[in-house]
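The other protein chains are all here in position, but one chain of the complex has been omitted.
So, chain A:
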Amino acid sequence: MSDFEKIVRDIVFDSPVEEISLVYDNLQVLSDGESKQQIVSIIQDFNEKYRVPVTSGKDRYIVSEYNKSGSKYYDPLNKVIFSVDHITREVSDLKDYTDADSTDEQLKLADQLSTYVSKFFPDTAAYNVFKIPDSDKLTVVIVSNKKSLGDFWTGYWLSEYIYDVKEGTITGDISVDAHYFEDGNVRFKSSAALKPTNTDSPVVDIKQFEKQFENNLIEKFQYMNATQFKGLRRRLPVTRAKINWGQGIGNYRLGRDAAQDA
């Protein structure tokens, strides 16, 4: 890997998922527009890794290494195949795809997932169930992406699980990433891993794990605010009054000592 490629890869993979087209523009400027193909190909890797939703009108599909067919992607539930512009994340050349046979287990899981996602995620969230080639395993993906660049924020939820149909076990990860950039650059990230768990009803376990994730998250926020943040800088000094700079700090120091003695 060239130094250039390594740098671009580090930058792309550290970007807020919903800001990739802006990052692409900046990288184009920095490389004098001479490495377009190389940058797009790194962004394609990034989009696949984060299972980004791509859109065709109101319809949303997910891209990943599991549903790739040559330079295209297919959706095993909706039985379509399509091309993707990895910068705009728009679908083109959408066609029926009958080659994608789905198992009963896959369809059943997708059905339960659909109910869960519609109840706990916004309408714009996307999900899918992919077969992992040459195995009895299914991958469950849930992504939810939102942004309002005019209000200076973007956010991304990705949860992904591997369900071993034969063994009856499930493992997985959740990662959340929010970026707020009015007058600054603030990033919030949280992640958790689901250890291998025996299951006869994967969506019930997913629901429980994601609920626990949210409870932990709120608890941690409260602790960070009440303890970690407050311990860094006080809102006001112990005296509960702002410093009287006009008097000179010599006098003030005496006043403070007197206040503490009182």
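Here, a residue touches a chain if its C-beta (ideal position, glycine included) is under 8 Å from a C-beta of that chain, and two chains touch if they have at least 3 such contacts; residues count from 1.
Here, contacts and distances are computed from a predicted model.
Remark: of the listed names "EF-hand calcium-binding domain-containing protein 1", "F-actin-capping protein subunit beta", "Molybdopterin-synthase sulfurtransferase protein" or "tRNA-splicing endonuclease subunit Sen2", the one matching the undisplayed chain in UniProt is "F-actin-capping protein subunit beta". When the whole complex is considered, the residue among A:S69, A:T115 or A:N225 that touches the unshown chain is A:N225.
Summary of contacts with the chain left out: across A:P53, A:P76 or A:G155, the touching residue is A:G155. Of the listed positions A:K58, A:K166 or A:K242, the one in contact with the omitted chain in the full complex is A:K242.
Against the chain not shown here, chain A presents residues 3-4, 7, 10-11, 14-16, 19, 22-23, 25-27, 29-33, 119-122, 144-146, 153-157, 176, 178-192, 210, 213-214, 216-218, 220-221, 223-225, 228-229, 231-235, 237-239, 242-243, 245-246, 248-249, 252-253, 256.
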